[in-house]
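Worksheet for the structure shown next.
Excluded from the complex is one protein chain; the other protein chains are retained at their positions.
Labels for the chains are A and B, by order of writing; each one numbers its residues from 1.
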Amino acid sequence: MASIDLKMAWRNVWRNPRRTMLTICAIAFACLLLVFMLSWQFGSYETMINSAVKIHTGHLQIQAEGYRDKNDIRLVVDDPAAIGRRLEALPRVDTYTFRADAFSLVSSKERTYGVLVIGIDPEREARTSTLSRSLQEGRYLEAGDADEALVGKLLAKNLRIVPGDELVLLGQGRDGSVAATVVRVKGIYASGQDDYDRSTIQIPLPYFQEVYAMGGSVHEVVVLGRTLKDVPVIKEAISEGLKSEDPESGLVVLDWMELMPGLVEAIQIDLYSGFIFYFLLIVVVAFSILNTFLMAILERKKEFGVIMAMGTTPGRLVRLLLLESSAMTLVGIFIGTLAGILVTWYYQVHGFHISGAADVLRQFGLPERIHPRLSAASILIGPAAVLIITGLTALYPALRVRRLRPVEAIAKG
Amino acid sequence: MNIVECVNVTKTYRQGKMEVRALGGVSLRIKKGGFVALAGPSGSGKTTLLNIIGGLDAADSGSVIVEGNVLDNMSQTELAQLRLRKIGFVFQSYNLIPVLSALENVEFVMLLQGVPTKERLDRARTILDDVGLEGLYDRRPAELSGGQQQRVAVARAIVSDPAIVLADEPTANLDSKTGRELLEMMGEMNEQKSVTFIFSTHDKMVMDHARRLVLIRDGLLADDQDRDP
Partner (left out) sequence: MYLRLGWRNIWRNPRRTTVILIAIIIGVWSMIFLGALMRGMTDQMIRNGIATLTGHIQIHQRDYRNDPAVENSIEDPAPIEAALDERLPTGAHWSARIRVTATAANARYAGGVTLVGVDPQMEARVSFIGKAIKEGRYLREDDPFGIVVGRALAEKFETGLGKKLVLMTQDTEKNIASRAFRIVGIYRAEMEATEKQFVFVTLPAAREMLKLEKGISEISILLPGHEMVAATLASLRDAPPLSGCDVESWRNLLPLMRAYLEIYDSFIFLWYLVVFIAMAFGIVNTTLMAIFERIREFGLFKSLGMKPWWIIKEVMAESFFLLLLGILIGNILSFLSVFLLMNHGIDLTRFAAGSEFFGISRVIYPSVYGRDVLLANLVVFILGLVVSLYPALKAARFKPVEALAHV
């Protein structure tokens, strides 16, 4: 029974090829655009998250409760090695490292600035973050290094220093004592994020612990999972472990979303505002093609009259018409989605250059050439929205047919 | 046995502010197996009567019974079901679904009735052969002559063995020779398959073929006579 319905619908679609083509083009255009734009957005988000994660936060951090908001040097993780052993046992953990931070005055021969001094474990850090790879001058820290430092590029410029120069650090230790030392600049790094490059220096963790009277403690245990998707599982496992071992430890596990609420909300704003644009675009397309659906029905009143006289129920006629409009819509969606995938694929491979935007993009951790990334979501969401909205559009004229009385239809046709 | 029974049927149309009386109380009984012409000038109400008998249009008052079914208070869907089982239609023109071939047009009704594929094809081919269209199964309506199109329409109307076939001026768009051939064919079908035919016309030649001639004038029954064609 369905086969002749399909046959009729398909043939009716092509009764007016020009009109049908224009309609299909409108639908295909919307699908193409949406597949490309969503792939672009999702691709950018992933890049932004990954670069932020790789530059500082990691996927997860274990910190003392309250440290994230206050950065109080006294809120420490006392026994990082124990946590390290626990992390070693989790298969989804790719790597981890320890860090300690203290705000200090840093003086070169000519300049003084307030900066964040970060104590890092050079070997572990190299596996966890992009720091070792973002070195522009000099060399990266090694295991045995003590009074040596890596300096952010913009800070180095402000301090007017080059590798080999000396810096005086002056801050406050964990116990409230004055922490002061002299370090030699070993390398200069550029993460690309201006704020970070303007306000950070890195020294070896053991040396940091000595200067700032930290003992064996650190401020952050930074964890990288194998993929972003592993984060919730790892978080769960670590929290459970911390709780079972010592409910009073005062330690918390924060994932990247808690560590960078700004980034997460920024992505939400971008996504939601994108959805508003896309929705309006689809609505314009829907009204653009509504006339096709409408005309396809109004022109054929006489034909419907005959079909109804033959004993076709109104419901069946509506089904037939919906079949017709969905055939048209589906062809458009198929072509548009396919074209969208091809276009996106091309740029996924070759990258997409936005001239003049490099500085802005860099601040969001995005490279100069953006590579959209196809995913099930980016391919399906747009076309599904188009399907739903054009489907609703087609419903209106099809339902009008219910009101059609055969005798009038025949008389008017 | 009466296959159609109309009792005091009235119908008034509203055209803008004007009220036009199409039927002013028509009572009519038609026996099974009849070959009946509803004749009258255009505007006399014959098409309206035909539509009301076929359940395409509803009477304002009065009662219509088709093979024991009272049409008066039926819903659109019930009426559609009734048309599907009991009534075949042939119109003046545009009878066929343009995107379907001759064979598919005939099949369509049986499809609605849920006749199995094999049987459907056989019956459609047989009936098209009966109306003299063998070999033209796969032509689309646009590729058929006016007479051939009307033959397909008749074939489609009778293929499911309806109780009555209603034909509204079936020959109006045909030349007289083709029209006569169509009528002769309808006459044959009436005899062979004992299907009741009711057609409206204002053509003398068509009236001559009828075995009963009902004259309608100004929405009223003017004359009713049995004839021997």
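Points worth noting:
In the analysis below, contacts are C-beta pairs under 8 Å (C-beta built on N, C-alpha and C of every residue); 3 or more make two chains touch, one makes a residue touch a chain.
Worth saying up front: this structure is predicted, and the values here are computed from it rather than measured.
Listed by label, the shown chains that the missing chain touches in the whole complex are A. For the options A:L38, A:I203 or A:L281, the residue in contact with the chain missing from this view is A:L281. Per the touch definition above, the residue from A:S199, A:S239 or A:S375 contacting the chain not shown is A:S199. Touching the chain that is not shown, out of A:A146, A:L290, A:V318 or A:A384: A:L290 (per the contact rule at the top).
Note that of A:G171, A:G187 or A:G336, the residue touching the chain absent from this view is A:G171. The residue touching the chain not shown here, chosen from A:I49, A:A64 or A:L263, is A:L263.
For subunit A, the residues in touch with the chain missing from this view are 18-19, 22-23, 25-26, 29-30, 33, 69-72, 103-105, 107, 110-116, 157-158, 160, 170-172, 199, 261-269, 276-277, 280-281, 283-285, 287-292, 294-295, 354, 356-357, 359-360, 363.
Quick note on the criterion: only the chains that are shown with their structure count from here on.
Of all residues in subunit B, only 51, 54, 56-57, 76-77, 80-85, 87-89, 91, 94-100, 104, 107-109, 111-112, 114, 156 touch subunit A in the complex they form. By the touch rule above, subunit A contacts subunit B in their complex via residues 1, 4, 7-8, 11-12, 15, 302-303, 306-316, 405-407, 410, 413.
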